[in-house]
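In this view, the complex is presented without one of its protein chains, the others remaining in place.
Chain nomenclature is as follows: A, B, C, D, E, F and G, assigned in order of appearance, with residue numbering initiated at 1 for each chain independently.
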Amino acid sequence: MAKGIVTFNIETCKGCELCIEACPQESIELSPSLNKHGYHYAVLIKDNCTGCVNCALVCPDAVITVYREKKKGKPVSVATITNVTSDITVSVS
Amino acid sequence: MAKGIVTFNIETCKGCELCIEACPQESIELSPSLNKHGYHYAVLIKDNCTGCVNCALVCPDAVITVYREKKKGKPVSVATITNVTSDITVSVS
Amino acid sequence: MRGTDVSDNSNIRLMKGNEALAEAAIRAGCQAYFGYPITPQSEILEYLTDEGRRRGMIVLQAESEVASINMVYGAAGAGARTMTSSSSPGVSLMQEGLSYIACAELPCLVVNVNRGGPGLGTIQPSQGDYFQSVKGGGHGDYHLIVLAPASVQEMADFVFDAFNLADKYRNPVMILADGALGQMMEKVEFRPYNPADHIPPKPWATVGKPKDRERTIITSLHIQPEKMEEINLHLQEKYRRIREREVRYELVQTEDAEYLLVAYGLVARIAHRALELARAQGIRVGLLRPQTLYPFPTEARRGFTTQVRGMLTVEMNAGQMVEDVRLAVEGKVPVDFYGRMGGIIPSPEEIVKALEKLMKNSVAETAEVY
Amino acid sequence: MRGTDVSDNSNIRLMKGNEALAEAAIRAGCQAYFGYPITPQSEILEYLTDEGRRRGMIVLQAESEVASINMVYGAAGAGARTMTSSSSPGVSLMQEGLSYIACAELPCLVVNVNRGGPGLGTIQPSQGDYFQSVKGGGHGDYHLIVLAPASVQEMADFVFDAFNLADKYRNPVMILADGALGQMMEKVEFRPYNPADHIPPKPWATVGKPKDRERTIITSLHIQPEKMEEINLHLQEKYRRIREREVRYELVQTEDAEYLLVAYGLVARIAHRALELARAQGIRVGLLRPQTLYPFPTEARRGFTTQVRGMLTVEMNAGQMVEDVRLAVEGKVPVDFYGRMGGIIPSPEEIVKALEKLMKNSVAETAEVY
Amino acid sequence: MSTEILEPEAAEPDLAQMDCVYAKPDTLTDTPSHYCPGCGHGVAHRVLMEVIDELGIQEQTIGVAPVGCSVFAYQYMNVDMQQAAHGRASAVATGIRRVHPDKYVFSYQGDGDLAAIGTAETIHTVNRGENILVLFINNAIYGMTGGQMAPTTLLGMKTTTSPLGRTVETAGFPMKITEMIAMLPGAYYVSRNSVHTPNAVRHLKKAITKAFQYQKEKKGTCFIEVVSNCPSGWKMTPLQANEWMEENMFPMYPPGEIKVPKP
Amino acid sequence: MSTEILEPEAAEPDLAQMDCVYAKPDTLTDTPSHYCPGCGHGVAHRVLMEVIDELGIQEQTIGVAPVGCSVFAYQYMNVDMQQAAHGRASAVATGIRRVHPDKYVFSYQGDGDLAAIGTAETIHTVNRGENILVLFINNAIYGMTGGQMAPTTLLGMKTTTSPLGRTVETAGFPMKITEMIAMLPGAYYVSRNSVHTPNAVRHLKKAITKAFQYQKEKKGTCFIEVVSNCPSGWKMTPLQANEWMEENMFPMYPPGEIKVPKP
Amino acid sequence: MTHELLIAGFGGQGVLSMGMTLAYAGMIEQKEISWMPSYGPEMRGGTANCIVIVSDKKISSPILTTFDTVIALNQPSLDKFEKAVKPGGLLMYESTTIINPPTRTDIDVQPIAAGEEASKMKNTKIMNMIVLGAFLGRTDVVAIGAVIEALKKVLPERYHHLLPLNEQALQRGKELVACMRKYNCELSNAD
Partner (left out) sequence: MTHELLIAGFGGQGVLSMGMTLAYAGMIEQKEISWMPSYGPEMRGGTANCIVIVSDKKISSPILTTFDTVIALNQPSLDKFEKAVKPGGLLMYESTTIINPPTRTDIDVQPIAAGEEASKMKNTKIMNMIVLGAFLGRTDVVAIGAVIEALKKVLPERYHHLLPLNEQALQRGKELVACMRKYNCELSNAD
């Protein structure tokens, strides 16, 4: 299991909870406190994040940055298409 | 063979020759003289008209009236649809 | 809160201007509404899709304003009391259709809840569409009858007048409001009105041709110039009659006025407040509020040229109605202009300042502000 | 015969007004044309699809006038010299787009070969779209620069001026002609013109954002009223500059004139003939022909109020430009109007009669004709 | 032989003894049409009026004709008519339909009108399933304005605005709007016809008759295309035009029933 | 457990040792969006900008966004942008495309914009095969104006202008314009997507990447629909909205490749 | 008597319906009223406000720049409209969310911890009614009875079970200010 971590730009979070739904590890929750726009913002509440990027992919407000431990090597690219005429494979973790 | 006759409202004829093309009996031609709009108008030039109505059907200017000898009985109706949900048959001569 | 949420259906209501207008349309016997959503007037369509349909009105959300106005053409031509409503950009799209309707002489109501332009602009209130409404934004020589309400009550009342005028003259009528009038709430009272008493027979309408009459034809096409000029002369003659008979305006404390404020719609009410402030300062000012923008109260203004020292026209635009004021006054007294644009509403205080400027007779200057 | 059929491509041609205008567009370096057929101006589109494409111009027949004007918006916003052309009903459909273009300050040329309205009307010549063109048929406070050619030569010349003005002020320019000007043939001479010398850099255009500059944004949306008012003030300031600098008109025998004819476009030439007839009768009459309808030659008119006894405005409509004449004259001298409508062209003789009427000072009366 | 003997005058006596098996429909006025010689508009007009006569619905019928050569239809069709702005016929028809749910309403539109400027109105009218008949005359050109390219103009076809022939680069593809229309659930009956032969005319007449029948039963929109000619715009004689039409238009716009009600 | 230990501040030291595997694309500005919480527009914006970043075409790209909630797209997308009138985005894009044949051009349109008032412009742009990308956000409602019915609104669906639910009689059928578009020869690649799950987002990203690739090869119009939500207009929470979307929108607008180039 | 009032806060705080209720109450008392909302495109997190005028005589301008009373429910609104209070006028603000209190001394400033009070009453939605009650505790623009009447009209049928709660809220607000003025202290802290 990869070890990851996510950070949130909490002031731009609108508390829509989509990342929470998307997180297979159930590592995210809304904080009880409000940000300056009056939203409960998302926070990481467990240390079991695998850096699967799911939360970041569904976030409408680009709030989330995802990091993953180096040992896993080459960074995960989410879809880079080189030759579209042939089929495309996108590797995530 | 039915015996028919066609009459032309020559002043409204524009000499387009479509009736001539449509006539299976080759009974129609354009007259050498012009009508008051300057068109050579269609005239019946043979007495072999069967009253098939073809000329009248294709005439863009409703110039043609078609008659047919009585003995043939019941007038030809061109398409009267009674029950459209079932198939429609249209009898012409 | 929607007017329909007022559970008791008495004739006195607290309503948004847009809702009051829609409710009035139902009571005026409007048979068909065709429209497309646009802020700040979507409440009209929304109210009618709910309450209007419930009360038997044909209400169709069209695919665009172009479609709306042409559906109005068809329905009005078919003899129905018909209307549409939109706001500035949407009304611009209706200009071809309006020109057709005016030429074919189809009675109908077109509501423009004016927002700030040009372009997409802003959804805030504006009077930037005055020229478009009264001079004819469409092609050719035609006129709409243009009514300018200044309160939620008038948003309702003018609907009845509009339909009556439309039928009386076979002419499209426009109610030219603004975003604030559409959104604000006031008390509105609906007086009894029986459409049957007001809708004339329409023998010219396309309803299917009985054996005993010629077919009716709704058209604006007259390829022969002679014929087309005839039509135009007929229209111009009609407009002359309208100018003669249908002018409407309101006067406020003009008897002793040395200066005259001229404003319509919401702005007239702000000007009224300004008048109160000014009079408190001892300035003898009156207010003339046109209720019909076409026909324009030209005579009324002429009257004042002998009485007042100057006029100040206040508008939420760069100076449009002021041209009609000047045309009426013919240079006999200075006509000044004060305006705000882009959805900004002038404050009573600003107007008083402009008034003082006028009194210092710096006409040219302020007139050049925009 | 099409201009292109003139086998020798010298710079002196016998051409229809529409063809001359199209040829001028090519020579003016117009990069893109978007239009939709409509009589009496389809020759412009036809000429350009043939000759224009052959000479490297982008020419697209759009699905409608609404599409045309929005393609113009896109192309002009992308930095190209761009134009469209239509006739009255088609131009009415462009009103929303024009308001957007004016607000987004996109330079472009819009040609209206005016036909008789309202509605579908007739395809014969008319000047019924004056109000629409100069007051703004679209919503909000904006102005087009409006040029009114009176000959095939000017149909060509004004195209160059139009593009220069459009680029100079980042403002849409309209050439307002009429069906007869579009269809008639005269000798036209094309003077050398190198677009490169006249087309300014357009840093505001959307061409793809290099690293070293901010992205460019073409928009007419400013949801904050304060911002939107700023935009409006900026536009009004620009219009003031235009009124100051770009007024153009022609005077004919005005030095000793006791009466002044005011007319534009084709009508001005008929008025010219009328002037010749009148002077033959010893009537001292002059002619003022506005070449720019916006900005309107207001000062020029003011000038004459001290010289002449009266003015006669002649138009192919119910009386539109006459309002601007009256606004300029401010009642100092009687301003009379004579007009024909529906595609009918006034004859020199009629104009002389109207002139005599004016001299008998029956102002009110004739002014009321329409 | 001389034509005298058969001239109506001469023939008059006999006629009394004979059955009139074909005559101009009453609902078609006697006004001579302005259409060019051999133009399909004339036939389409006549057939439409024939059906209205035979169904006896003249008094309940309201027609709409937009700008296009057929803008003068109201001079020829003796029913209440509205002339519509270019492209807006179906919107106008919608307005009429909604206020007269029980009348018969048709619109008669050209290809420029229906498939170019009127695309939105056409598609949304059918999508609403407005209970009207749309008669669509497709002559692949703008006739009235002098032969410019239409959305239905064929590739390579020369018009005044495609002087070298229509190309995809400059103008895209010929548009088969009727097939698109047929996709819409609001379209109940969609048929493509022509008027260049007696049998084609007979078929069109059947189609129109069905359409009005369906309209009576409030089935939704019936859309009938007539692939037609424009001798003037095509710069051909009527006979050449019809031949050219068969050879070139039919492969792209094949006549036939495109969408028929399930039995 | 407390959230402290994992708050960015605390975590900071480690981050240096880690790979950043996901971050906001540079081409998306830092301006906080005006979109409602959970609105699909935000994700669509981000994915579009990600692709532009990864293909490195920011400098050659010109975008068009018409009126609709996404009218402010130019505040978020850091490429040259034109705001278009309601319904005219594809006409505006055509104008841009024609004068810059070698740039990348996209339009970003809502369903009201593209399928109602813009029907004619949309269809004719694709019919011309304009070499652009049309990104079509279908949330079955007019979001910006406060939740009125759209052409794509489902039958029975309540909106402020279908208070009792959309009915065929009053408003016709939900329009599957994407399927109509796919019929046009000018359409080269047509795909329907969503943005409510990580995999859906991945697929959309592939689709957009392909579209730009095809555009580079001048293949014609690529049309990508995104079936999206409108929590505010639908009066639901974002999670409810996405669930409702799957259950109700997908049956009518099934995601998938609708028209793909023949290999 | 004419009372000119501005109410401002976040979109979600019930600013508009609060004003509407007041306006409706005025109508029930046969007064002239006008209600002018701010409006914008559909989006969250924005601020909203409305101007309410209640008067015995015909109302000229429904739009004003200075007010007898300003009610501010969030910081931005307070900062923006503090200066809009007429000298001697009333400035009421929701003191649980607003951290920086007003600074003007030429006006009558009235804090009201409606948010806190609402949570105590287990329904944050009624915060605005507490404020309205407080306002009526400080002015006699309309009688509380009229407001309760009004609520019956303003609230859609389906919410009528909430009427008692709203009534309590109004009363609570009125008490709060009454007692605060009595002891010149924040009641909430007192108990």
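Just so it is clear, a contact is a pair of C-beta atoms (placed from the backbone, for glycine too) under 8 Å apart; a residue touches a chain by one contact, two chains touch by 3 or more.
Small disclaimer: the values here were computed from a predicted structure and weren't measured.
Asks: Give the residue, chosen from D:185, D:233, D:283 or D:300, that touches the chain omitted from the document.
Replies: D:185
Asks: Per the definition of touch given earlier, which of D:272, D:301 or D:326 contacts the omitted chain?
Replies: Residue touching the absent chain, from the options given: D:272.
Asks: Which is it among C:223, C:300 or C:359 that touches the chain not included here?
Replies: In the full complex, the listed residue that touches the missing chain is C:223.
Asks: Could you pull out which residues of chain D are in touch with the chain that's been left out?
Replies: Touching the chain left out of view, chain D contributes residues 1, 5-8, 12, 14, 39-40, 123, 179-180, 183-187, 266, 269-270, 272-273, 276, 345, 347-349.
The rule is simple: only the chains that are shown with their structure count from here on.
Asks: If you take the mean of the Cα atoms for each chain, which one ends up farthest from chain E?
Replies: Relative to chain E, the chain with the farthest C-alpha centre is G.
Asks: Please compute the C-alpha centroid of chain B, do the same for chain E, then give the distance between them in whole Å.
Replies: 21
Asks: List the centre-to-centre spacing of chain A and chain D in whole Å, with centres computed as mean CA coordinates.
Replies: 59
Asks: Counting only residues that touch at least two other chains, what does the list for chain F look like?
Replies: Only 35-37, 67, 71, 83, 85, 116-117, 119-120, 124, 144-146, 151, 171 qualify.
Asks: Could you list the positions in chain B whose residues touch two or more of the other chains?
Replies: In chain B, no residue touches at least two other chains, as defined above.
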